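Quick one: the structure is below, and I'll ask about it shortly.
Complex shown without one protein chain; remaining protein chains in place.
Naming follows writing order (A, B and C), and every chain is counted from residue 1.
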Amino acid sequence: MTSPLKVAILGAHGRMGSEAVAAVNNAVDMELVAALGSKDSIESILEAGATHVVDLTVPAVSEQNVRFAVSHGLHAVVGTTGWDDTKRASLTELLTEHPETGVLIAPNFALGSVLATAFAAKASQYFESVELIELHHPNKVDAPSGTAVRTAELIARSRAAAGVGPSPDATESSLDGARGADVDGIRVHAVRLRGLVAHQEVLMGGEGEQLTIRHDSYDRASFMPGVLLGLRTVASKPGLTYGLDGYLDLGL
Amino acid sequence: MTSPLKVAILGAHGRMGSEAVAAVNNAVDMELVAALGSKDSIESILEAGATHVVDLTVPAVSEQNVRFAVSHGLHAVVGTTGWDDTKRASLTELLTEHPETGVLIAPNFALGSVLATAFAAKASQYFESVELIELHHPNKVDAPSGTAVRTAELIARSRAAAGVGPSPDATESSLDGARGADVDGIRVHAVRLRGLVAHQEVLMGGEGEQLTIRHDSYDRASFMPGVLLGLRTVASKPGLTYGLDGYLDLGL
Amino acid sequence: MTSPLKVAILGAHGRMGSEAVAAVNNAVDMELVAALGSKDSIESILEAGATHVVDLTVPAVSEQNVRFAVSHGLHAVVGTTGWDDTKRASLTELLTEHPETGVLIAPNFALGSVLATAFAAKASQYFESVELIELHHPNKVDAPSGTAVRTAELIARSRAAAGVGPSPDATESSLDGARGADVDGIRVHAVRLRGLVAHQEVLMGGEGEQLTIRHDSYDRASFMPGVLLGLRTVASKPGLTYGLDGYLDLGL
Partner (left out) sequence: MTSPLKVAILGAHGRMGSEAVAAVNNAVDMELVAALGSKDSIESILEAGATHVVDLTVPAVSEQNVRFAVSHGLHAVVGTTGWDDTKRASLTELLTEHPETGVLIAPNFALGSVLATAFAAKASQYFESVELIELHHPNKVDAPSGTAVRTAELIARSRAAAGVGPSPDATESSLDGARGADVDGIRVHAVRLRGLVAHQEVLMGGEGEQLTIRHDSYDRASFMPGVLLGLRTVASKPGLTYGLDGYLDLGL
């Protein structure tokens, strides 16, 4: 049996971080060698012998954390937001100096959500019609959700690339808002309901058939299989990978 | 065994009418004694010995057909539209002269749809949140559907009567239309998709639970059980009944 | 404004009990005057001035608790199991001596679940076909769930009373188990899936249409609206009521 991955978690006391601590502790092929809070010095991960870093901190420190890790040849799995094009380009440059080191930056670690989005984008080019319904708890302040907007954008891009026209719609008279929001030509409906958490449904329809892809997310625990998959894969993917879908085996 | 009901169908050559002809012919407890088109004289239903009439004609002639039937003591089941308050009030008056005669006027004969609306209206008073999604083929010209608007109105009335406040919604920033149309305070979303026929879903949510009532309608055949139920029941319900729900056993 | 209900909770430290304590504390029309654990003396609820009792204890003590409450003219809402026919008959007798006192014993306080079962039982008499799918987390030891079995029994009874025959099924060759379990002639399918909690779907189908009633239960919080509804209603329903549906306004 191979020796366990030696994992350091940065941001270990936050909500995601504490889930990650538990997940790594439960993984038989991993050893948690360091769990750092915001006041701990990152140098300690070297003494601890870490080979892999999970960064679940905040945008203000994530970049320097990851650059520190890469500079020392440690692989990194990053769930912190704020990694814009500039930061990613700069990191890619640094990685050329460490050609054996891998970094995964993932805006979304829920495997089901990543798969659902990838499948919907692929499949939608084969159907005349496509619409999207997202459903969330009523405390959410934005509508539609960021995931729904991104999914709709990917669907629109996929259909454009395949030369598929807009979904047919003969609506002549309509109450304001009935047909949903328009995101790059894709209709998106946002439902808010007490008792729900985070759910999304892509409906695709053609003559005589319908394909529906639905994802339900109930709690942060759903991100952990994606984090573990990232840790297990990152060393075999040198350079920067953006998006967990880059690690999934989705070809046929 | 009781003798079969003697049924005359008016508007027998239309789309609904021809379905009704087939349905009555297949019902072992009914006998089709007359099937009239628009050029046939209604007098002939008397010679044919009809005791029950199904009116599936057009608004311009439905009122005189039904009044003719009632005047001769025949029970009537009516699926034609256009029976406004004035016409119904006038018919109720005529029925007082024929106290043993029954008439059912039903805007919707699909049992599942009538049940779904009744259940949703009842149940929605017990949930903090309620929203409605209707889904139809893309050739439909209005959004939301008439059935969805009516369902939302009944839900709103039921919640108002029970003193339930509006569904919670913390949305601060929203793309135009994302949160659907507002029908008496109830959010209604209309999906248009090739391959669909007519579908409606009422979602109700409270802390920790959700109740969903969905109706799918695939073709006009779905109206026939309601028409037959009407024929079997109308003689036992003297006077005018508006809406098939009046014939359904829905109390507990 | 009327004065708040004075509520005593028995079994206040259990899982359901602590939810009930929180719920009553949050209800503006109720005052929590006593919260008793298993070692506290029930006499104290009299000194505390309680007019309503919630019993969420264990079968071994529930009966004497409720009889004590009734003997002192207190209304009781009971979620403890173990109230068989004998115990209920005996309680009913005691209640005849206290004609103004009400007791609600409810095997299930989730409003959505109670409504879903009632609606399914009513509606199923109007459809040719009916089947049931229940879906739970994979740690559940029995299949199908007790709620599913009870729902199927009520559906079977409703269909028998209405003279509806068995659901059509032309299956000639079948893998063992494919068509589900047979509960009084109703097919019941049990799904076990990581990530699920407790869910149930009744599917009813006729020519050209389908009616689906689904209930999703996510946590014990879903029982609290039912407990509060019970407390608000029990004083107006003297005698013993078995099942929360007796308090719901479900007629049309």
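Heads up, the rule we're going with is that a contact is a pair of C-beta atoms (placed from the backbone, for glycine too) under 8 Å apart; a residue touches a chain by one contact, two chains touch by 3 or more.
Just so it is clear, the structure is predicted and the values come from calculations on it, not from any experiment.
Here the missing chain is touched by one residue of A:N65, A:T80 or A:S222, and it is A:S222. In the complete complex, the residue from C:K87, C:K140 or C:R232 that touches the missing chain is C:K140.
Only one of C:M30, C:L203, C:L229 or C:L248 touches the chain withheld from this view, namely C:L203. Residue-level contact of chain A with the missing chain is found at 110-113, 115-116, 118-119, 122-123, 125-127, 204, 206-225, 229, 245-246, 248-252. Seen across the whole complex, the unshown chain contacts chain C at 127-131, 133, 135, 138-144, 149, 167-183, 187-196, 203-210.
Heads up, the rule we're going with is that only the chains that are shown with their structure count from here on.
A comparison of C-alpha centroids places C closest to the centre of the full protein.
Centre-to-centre, using mean CA coordinates, chain A is 47 Å away from chain B. Chain A and chain C have CA centres that are 40 Å apart.
Chain contacts: chain A has residues 195 touching two or more partner chains.
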